[in-house]
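Next up is a structure, given as structure tokens.
With one protein chain withheld, the remaining protein chains of the complex are depicted in position.
In order of appearance the chains are A and B, and numbering begins at 1 in each one.
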Amino acid sequence: MTIPQGVSPVTPTPPTPVPVSSLQPAVFAAIDPSALVKLRARDVRIRYGARVAVRDVTLDVPEHSVMAFIGPSGCGKSTVLRCFDRMNDLIPGAVVEGTIELDGQDMYSRTVLPVEVRRKVGLVFQRPNPFPMSIYENVAYGPRRYGLKDKAQLDELVERSLHRAALWDEVKDDLRKKSGLALSGGQQQRLCIARTMATDPEVILMDEPCSALDPIATLKIEELIAQLKAEFTIVIVTHNMQQAARVSDRTAFFTLGEDRAGYLVELDDTLKIFTNPAFQLTEDYVSGRFG
Amino acid sequence: MTAPAKPLATAKPGLRARLDLPQRVTQLAAAMVIALVALILTFITWRGVQLFLQTATPVWQIFTVLWQPDPTSSRPVNFGLLPFIVGTLEIFIGAAIISAPLSVGLALFMAEVAPNWARRITQPSMEMFVGIPSVVYGFLGLTVLVPFLKDVLGFQFGQSMFAGQLVVAIMILPTITSLAYDAFKTVPAEMRSASLALGTTRWQAIRHVVLPAAASGVVTAIVMGMMRAAGEALAVALVVGGRAFITFDPRQPITTLTLGITADMGNTTPSEPWNMALWTMAAVLLLMSLGFVTIVRRLSGGRQVL
Partner (left out) sequence: MRRVLLADRLATALLWGVALFVVAILVAIIVHFVLASLPTFTLSFLVDEPVSEGIGGIGPLLFNSIYMLVLTMLFTIPLGVLGGIYMAEYAGENRFTNAIRLSQEVISSVPSIVVGLFGMTVFVIAFGWGFTAIGGALTMLVFNLPLLMRLCEQAIRAVPADERAASLALGSTKWQAIRHAVLPVAIPGIVTGIVLTAGRVFGEAAALLFVAGDAVPSNYDYTFISLFDPRSPWSLFHKGTTLSLYIWNMNTESMNSQKEVISAMSSMVLLVMVLLFNLSSRWLGRALQRRVSGL
């Protein structure tokens, strides 16, 4: 996509190489040993007023990988996820402490506007939320707001995004007449993904994107995620452990501590988390003993 | 051996149960509104057409420009209601034009921009506003606004169309605001979040998602405000001047249907044509409000607004 006038790209500082755990490359060819870190969180603590919701979160998300956040309900997975596009800013009283960086740049620094962050980091919500507009207008929404007016470019962008979201064939005939709300649940979610991709983000966050969908729609979206990895960095919160095992390269396991605050227990390659985790707590969760 | 099972239903349910007294009684109470409406419509219409039935006045005469109801005057009697109709139109359209931007803006503020403490101030303020009786607004207009318009802005009489429009605009402000606020609140929060997650500013989200989605609700709110404005009697009566003359100059005094009724109803007797003409005014007013109701119904697509 051509960058519209007036948009100044954030220039990243030189990337830091990330050490990768020593696993059989045959099973985990995904992680390139010299992969760059796209998102970084250091000692992050999120609280609402005095109440701490999540604490002690330190993690790195390598570029072009899929990271899954798993854990029991209420342990703050979505809260942490939303830090990465500053959506917690919308909640009055929410305070994010610690460092959160995109390409080495502090997202929460005073000189960075939330709007800038959200243009580079997209979010797919738990329940599909297309606008009450036509399919075309839904996808074109982002680019239009960034100032793109040229009709030919918009048309091309919409088509490309719908292709990438594997939705094009199903909707190509009534792009402009059919409302986004008239699609099935699975289609709506793919529309939301297309809409997010049209803004050409670098990272796509997904907050339990399949929890409101049927198994077939879920499968389609999981296939999509596997393809999207090549162009984006993806972080997905999921309740479904099989899903996490299927789509992600690395997995972060969160749980609720005795102080009623969520915290990060273990972060590792997905295979390891599910077959040979380092912590008993993790083992209990993935084998279904709680949560 | 088990005892024979007792049948569930004994004989046919008694008269009392079949009558379902509570349902009938409450139904009767609810049905009263239908009776009241029917009565009002019948009465007012019947008295309204007396002018045409009992005197030789042709129907088209009420659409003429000259209002001359006094049989003792040297000029011929003519019951032209146009000055009143035009005046009413001028008041409610003018009031809506003045009030709508402020009301919708305030509603938008309360729904989208206001921090909690600000909402805790504006919401009760609107409720207070609504409660202020119209005579009080009229009195205020008469003692503060009219002298201001006359002495400071140089209006000829002070009492004028503009005074009426301004006073009524303030009166309908809380009505439009609370209805528009409800309309904005109806837009699901996920719409806003979706737009913001796509990297838009808050105003972009409001302008491109919230406003279009709430549009019909906002228009309904404004029409409801206009309806209130058209029916306003006492405040208008005190500040508008009462001159039965068609003008489009806001500085000039005008009259309205409600003012016409208020001013003369007490001075005329039911057998006079003058009195009958006042009832015709009431019928016209009734017709207007029915028109408003129809428009509001169309706009809100069946959802009950009132």
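The rule is simple: a residue touches a chain if its C-beta (ideal position, glycine included) is under 8 Å from a C-beta of that chain, and two chains touch if they have at least 3 such contacts.
Since the structure is predicted, the reported quantities are computational estimates derived from the model, not experimental observations.
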{"item": "Touching residue (missing chain; options B:Met161, B:Ile254, B:Ala282 or B:Leu299)", "value": "B:Ala282"}
{"item": "Given B:Pro71, B:Pro188, B:Pro212 or B:Pro270, the one touching the chain that is not displayed", "value": "B:Pro270"}
{"item": "Contact residue for the chain not shown (choose from B:Ile97, B:Met128 or B:Ala215)", "value": "B:Met128"}
{"item": "Residue ranges of subunit A at the interface with the undisplayed chain", "value": "6-8, 113, 115-116, 145, 147"}
{"item": "Where the missing chain touches subunit B, by residue", "value": "17, 20-23, 25-34, 36-37, 39-41, 43-44, 47, 101-102, 105-106, 108-110, 112-114, 118, 121-122, 124-125, 127-129, 131-136, 138-140, 142-144, 170, 173, 200-204, 206-207, 227, 230-234, 237-238, 258, 261-262, 265-266, 270, 279, 282, 285-286, 289-290, 292-293, 296-297, 304-306"}
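Going forward, only the chains that are shown with their structure count from here on.
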{"item": "Subunit A and subunit B: spacing of chain centres that average the CA atoms, whole Å", "value": "51"}
{"item": "Contact set on subunit B toward subunit A in their complex", "value": "115-116, 188, 190-191, 193-201, 204, 208-209, 212-213"}
{"item": "In the complex with subunit B, residue positions of subunit A that touch it", "value": "85, 87, 90, 92, 115-116, 118-120, 122-123, 125, 127, 129-132, 141-142, 145-146, 192, 195-196, 199"}
